[in-house]
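Removed from the display is one protein chain of the complex; every other protein chain stays in position.
Then we have chain A:
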Amino acid sequence: MLTKRLHRLQGFLLLVSRRASNVAKQQYDVIVVGGGHAGTEAAAAAARVGAETLLVTQKIHTIGALSCNPSLGGVGKGQLVKELDALDGLCGRAGDWAGIHFSILNRRKGPAVWGPRAQLDRQRYREFIQSELLGTHRLTVLEGSVEELLVTEPNPEKPGCHRVTGIRLAGGSRSISASSVVLTTGTFLSGSLFVGQTTSPGGRIGDAPSSAGLSHTLREALGLRTGRLRTGTPPRIVKDSVDFSQAELHPPDERPSPFSFLNTHTRCKPEEQLPCHLTLTTPGVERVVRESLHLNCHIQQDTKGPRYCPSIESRVLRFPGRKHQVWLEPEGVTSDLLYPQGLSMTMPPDAQLRLIREIPALHRAEIHTPGYGVQYDFVCPTQLDPSLQVKNTQGLFLAGQINGTTGYEEAAAQGLWAGVSAARSALAMPPVTLSRTESYIGVLIDDLISRGVTEPYRMFTSRAEFRTALRPDNADLRLTLKGFEELGCVSSQRYYETVRVRDSLRDALEALQSIVLSAANWRKKMPDILMSENKFTSLSGQDVLQYNTVSFEMLASAFPDTLSPYMEFSQRLKIEAVYRPHCDLQRKEIERIQKEENMALPQDIDYFSLPVSLSQEVREILDRVRPSTLGAATRLQGITPAAIVHLLNYVRHTGQKETRTHSKYDKNREELHTENASLVKL
C-alpha cells in the first residue's frame, strides 16, 4: 500500500496541471469550495459516494496545507482521526504517510481515552492529500476563486427557503451549476489578519482574501446569522538558533502506531522519528506581554477566542505568575524550522523576538515568520440540519471553521460528513444519520447544530457521554460496516477487511467463553494471574482476561489450540473483555437517546404560534435553534423538562402524520428497487 503510493506521488505534479486545465464541464453533482481539511475530505467523500465532484480552491499547491501546528490527533482528536479513517477518509492514512513522531497520549489512563497523535512533515502531508485527491475517480480539481454563490429566489410557497444552483467564478462570468455546494472556506469569511497594530484582510498569511461576494450572499441573500471568532498562530523559529541543551527531550513511542486500520506500519521507520522538546516560560515573558499590550490590537478586541488554545498573551494575563509550557515541535524531516506550540502571539514582530528570547532554550533564537492573529466570521451552526445542510437553503452544506470549530480533525470530520450528505442529496439517495451514541463525529455534529458555539469548538473525550463505547480501537466496527452498507462512502476492500476483523473478534470471544475452569484450576494452570484464594466460582477465559494481571498472550500460551489463531487481535481482545460489561450497562441509556432522536420535530414548525404550553423564552430558543429531533431539544440550554414533555406530547400527536409520509417514501423506495431489479434482468 505504502510503496505503491511512492510511484503515484512522483507523477502528481503532472496530474495537477492536467486536471486543472481539463475543466470543460458546466455541471457537477457536488461542488466543494475550499481545499483545507474540511474541503479535501468533503470532495473525496462525495466522489466515493458516487457524485461527480468539483473541488474549487485558490491554489492547488496549498491543498492539504497544515496552516497551523504540524501535528495530527491527540486526546479526543485522535478518536476523530480513527473514525474518519474507518469511513475511508484521507487524514488517517495521510498521517501515517507524513508522521515523523508518533505517540499515544494517555497511555496509562485506559484505552477509551488513548489519544493517538503524530508530529507531521508538512511537505509529505500535502503531497499525500494532493496525490490522493488527484487519483480519486469522479473528482476534478479547479484552481480559482469563487465570486458568488448562486441560489434561487425564495419559493413563494415556502417563504425564506432557497435552493442552491451553483457558483460563479471570479475573473470572468463563468458559472458552474451543481445540485449541492459544500462551503469550507475556513477563516476566509471576512477574515482579517493582525500583527501588532497592523491589520490586513485575509484568512491566512500569503493567501489572497476571499471574495466579499460569498459573505454577502450568506448574510444578505440567505439571511444567515454570523458571529466573529479569533484564533492565532505562533512565530516559526529557525531550528539552528535553538539551544536544545536547555530544553527537556521528549522522544516518540518506540513503535509507532498507525492511525489507519489499513496500515500495519507507518512510512517513517521507528528509528527515523524526530524528538520534541519541552521548555517553560519565565517572568520575562509576562513582562514583555504587559509592555507590548498597548501595541497589540488583536488581544484588545473582545472577539471570542478559544479557552483551550489561547495565545501566550491571554495565558499570562489570565494565569499570571506561573510557568507555562512551550513545546518545540519539528516541522518536517528536511525543514529547518521549529513550531513553538503554546506561543501563539499577535504583538509586533520586534516584541515577539524579545519575548521568545526570555525563554532559556530560545535565548538567541531567530524568528523565520512572525506569529499573527486571525479574526473571521462563522455561520451560527444552529442554522444547519444534522446533515450539515443550511436549513433554509436546500443543497448548501457548510463544514469546518466556517461552523465555528477549531482544529484539523474537527474540520475534516465535518468535511467528510458534509461530503457524504451533499453527494447523497445530489444523487437523490435517502438521507442518513450519524448518532452521538455511535461516534465522536456524531457528538461533534449534534453539539454544533443543537447547542451552537460561543467559542471555537474543539473535541474533548468528555463531550462524549458514551466514551467507554466510542473507543479508538473499535472505530472500524462502529463505522466501517455502516459506512459501506448505509452511507456508501467506504470501499469494498476496506469493508471486507473489517468484516474479517469483526468475525475473527467474535470467534475469539466465543473461544474465550468456551474455556471455563474452576477458580482452583485457574490458579493451578496460571499461577501468575494472582487470583484470590477466596474465589470458588468457575470463570471463563473472558472473565479472567478482565484481570489487570492477565494478557491475551498469557491465555494464548496456556490454551494454544483454542486461542493462538487470534494472536493478531490480542490487544483489541483485552480491551473488549475489560470494557464489554460497562458497555452493556450503557446500552439502555443509549437506546433511550436513540428513541428520542427518532422523534423528529418538523423543520417548518412555527414555535411562536404552536398551541402548546411553552414559555416565550423557550419558544425563542426553539425558534432560533430549530432542533431536528426531540433528543436534540433536550440537550439545549434553557429548555425546561416541561417544554420537553409538551414537545413530546406534540410529537406524539403529529406522529401519525409523520408515519403516513414515511410510508409514501417507502413506497417510492420500493418502486426504485423494482426498477433496479428489472434493470438487472435486462
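Criterion: a contact is a pair of C-beta atoms (placed from the backbone, for glycine too) under 8 Å apart; a residue touches a chain by one contact, two chains touch by 3 or more; residues count from 1.
Convention: contacts and distances are computed from a predicted model.
Chemist: Which of the following is the UniProt-recorded protein name of the chain this complex doesn't show: "GOLD domain-containing protein", "tRNA modification GTPase GTPBP3, mitochondrial isoform X2", "Response regulatory domain-containing protein" or "Calcium and integrin-binding family member 2"?
Modeler: Looking only at the record, the undisplayed chain corresponds to "tRNA modification GTPase GTPBP3, mitochondrial isoform X2".
Chemist: Give the residue, chosen from A:P258, A:G342 or A:G442, that touches the chain omitted from the document.
Modeler: Checking each option in A:P258, A:G342 or A:G442, the one touching the absent chain turns out to be A:G342.
Chemist: Just one of A:K109, A:R506 or A:R587 touches the chain that is missing; which is it?
Modeler: The missing chain is touched by A:K109.
Chemist: In the whole complex, not just what's shown, which of A:H162, A:R204 or A:R467 touches the removed chain?
Modeler: A:R467
Chemist: Which listed residue, A:G191, A:P235, A:P310 or A:G419, touches the chain dropped from view?
Modeler: Per the contact definition at the top, the residue touching the missing chain is A:P310.
Chemist: Need a quick check: the contact residues on chain A for the chain that isn't drawn.
Modeler: 75-76, 105-106, 108-113, 115, 307-310, 312, 315, 318-319, 322-325, 327, 341-342, 451, 460-463, 465, 467-468, 548, 578-579, 582, 611-613, 615, 635, 637, 640-643, 645-646, 649-650, 653
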